[in-house]
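Removed from the display is one protein chain of the complex; every other protein chain stays in position.
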Amino acid sequence: MPDALTKPYGMIAEFITANSVLHAAQAVRNAGFRKWDVFTPFPVHGMDRAMGLKNSKVGWFAFLGGVAGYTTGMLMIWFMNTVDYPIVIGGKPMFSPFSAFPPSYELTILFGAFGSLGGMLFLNRLPRLHNPLLKNKRFSLVTHDRFFILIECDDPKYSEVETRKLLEEAGCRHIELIEE
Amino acid sequence: MNPANPTDRFDISRWRKLPLQLMVIGAVLCIIGGLVDAKEFAYSWLLAFMFFLSLCLGSLFLVMIHHLFDAGWTVPIRRFSEHIAAMLFPWMALLFIPIAVMAKTIYPWMNPEHQHEHAVIAKQPLFSVPMFYIVSAFCFLIWWLLSNRLRHWSLEQDKTGAAGPTFRMRYYSGAGIVLFALTGTIAVVLWQKSLEYHWFSTMYGVYYFGGSVWFTLATAYLITVVLDRLGLISDALHEHQYYFLGSLMFAFTVFYAYIHFAQYFIIWNGNMPEETYWYVLRERGTWWYVGMVIIFGHFFIPFLGLLRIDVKHIFTWMIPLCVWAWLMHWIDLSFNIMPIPHPQGFPFLSLWLHFGCWAFMVGLLSAVFLRNYNSHPPYPIKDPRLVEAMGLYHPVPTQISGGELGEADDLRDAPPQFRQPAP
Partner (left out) sequence: MTTAPMPATVPQTPAELERPLLVANLRSFGWISNRVASLSEGPAPLWWWILFVPSFLALCLLGFCVSYQISTGVGVWGNRHPVMWAWDIVNFVWWIGIGHAGTLISAILFLLRQRWRTAVNRAAEAMTIFAVMCAGIYPALHVGRTWYDYWLFPIPNSNSLWPQFRSPLMWDVFAVSTYFTVSVLFWYMGLVPDLAVMRDRARTRARQFLYGIFALGWTGSNRHWSNYEKAYLILAGLSTPLVLSVHSIVSLDFSVSQLPGWHTTIFPPYFVAGAVFSGFGMVLSLLIPLRKIWKLEDIITMRHIDVMCKVTLATGSIVGYAYSMEFFIAWYSGNPNEGFHFLNRALGPYQWAWIPMVTCNVLVPQLFWIKWFRKNLVAVFIISILVNVGMWFERFVIIVIGLHRDFLTSSWAYYKPTPIDIGTYVGTFGLFFTCFLLFIRFLPMIAISEVKGVTPQSDPHHPLGGAKVAESVPDED
């Protein structure tokens, strides 16, 4: 599809230090962009605030997973050992919250862990098999030692000249246009 | 954060008389209690003593782990912990005297009619009257040595800021943590567990320790808030101290529950009469409800209350929880001690006497604490790790700077003296 190949996706700007990309991110945010992102080889502290990101919602996924796990465990053990197949062992009660606690607890953790990993992947829309950024040679340095800011062409504030100017003023040395 | 000003002093003008008033009220109630029912008084005194002992031992522990972990953030809260720990001798030892005098009333195994029981004979020579006093004196000696030396070198460092005292304190903490574990265990076995000398549990020392440190952390939080409000240690504080104290309190909430659940659970499952009777006794009468209060009040309420990250900074939330921890720790100890004189249920009728013993000790100890605290700098003013505790820039990331949680984005840029040449 030659048409799709030439469609611009966004503008990436490369930075060398954590501090410069942090300040550039503040500038981009203050300029009121919406569809933009910062790419770093490791999480840069303070970047969430610089970008104006809200607290991540992963916690809710983990919490729901944990609650589901604990409930499943307790109900399962109660059903199996009290309702469906009652059997007396060592004079102990058929169901006791004490002896049902260890397996239910483990299920809490298990489902909570699935919740947090699954929630993270869901919120990040991963796995993703195609990403225009990953075709760019220069961008592959993002996992090495470079920092990038991407501003998507779909952003209402995007303009080839103004955006480039903004990024250059923020201290960027290298700017490239990425195609879809 | 203004420049540190260690010349400030604790202003307690409105409350200055409170410790004395508490002491007088407490002493009066204690005397009345002692005259009315000496036995009841003895147990009430023991309970109050074990309560404050756990605070002093917990503070000693906090001081020692500060040095063992080479921590940075604990510097501002270390000085008052040192003062609390230093009350172990002579003040806690003095408060132990009534127990030493009334030991025969308190401890059933000292009663001659029990001396021929297998459970007592098996514990010879530890469970003999002279050994009781020798071991008790030994514990106080060790605690005196540790708390006194740790405070001494900390105060020495206030003068010079040299590294030497830090190494000295590490040395005492290293040897001290071993001695602390041994003396703490033997003391709680001898003074508290031996009330029921038939019963045994390898976990008991850890159990007392877990509750003590939990309660000490709550107290440290309260004291930090008060001192901060008075402006005494504000210069050295970063909001992370509150966060970390709250987090540690959360950790010890879970640790205590883990320890107590494990002890109960193993005894419950093993179902051997020589062990279960301890819990059976505590499921009778109103003790059953006390047990429920401990499960919910000592674990679930603080656990849920401390679960969120942000609440650890909210004083209006944390202060009631810390006060609650005082109550819960007291109930936990009374669950251990009071079923001996009151197997039928919680002694509601002698609460006035408990209050008397408690008030006397809290009055005395806070008077001593304030006197000590006021005569020394309010925090280790020249501690080499103070810069970290303050959340100022320092070259190597530690707990406060650049924490993984991304909460440290209010750090300042590096001041010139830390400029390093590029590689």
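Each chain carries a letter (A and B) given by its place in the written order, and its residues are counted from 1.
The rule is simple: a residue touches a chain if its C-beta (ideal position, glycine included) is under 8 Å from a C-beta of that chain, and two chains touch if they have at least 3 such contacts.
In this text the structure is predicted, and so the values were computed from the model without any measurement.
Remark: the residues of chain B touching the chain excluded from display are 1-4, 6, 118-119, 121-123, 126, 161-163, 166, 174, 178, 181, 185, 189, 200-206, 235, 247, 254, 258-259, 262-263, 265-267, 269-272, 274, 381-387, 390, 392-399, 401-406, 409-420, 422-423. The missing chain lies against chain A, touching residues 16-20, 22-23, 25-26, 37-51, 53, 55-59, 62, 66, 76-77, 80-81, 84-85, 87, 89-90, 92, 96, 99-100, 102-103, 105-107, 109-110, 112-114, 116-117, 119-121, 123-124, 126-131, 133-134, 140-145.
Here is the rule we go by: only the chains that are shown with their structure count from here on.
Per-chain CA centroids place chain A at a distance of 42 Å from chain B.
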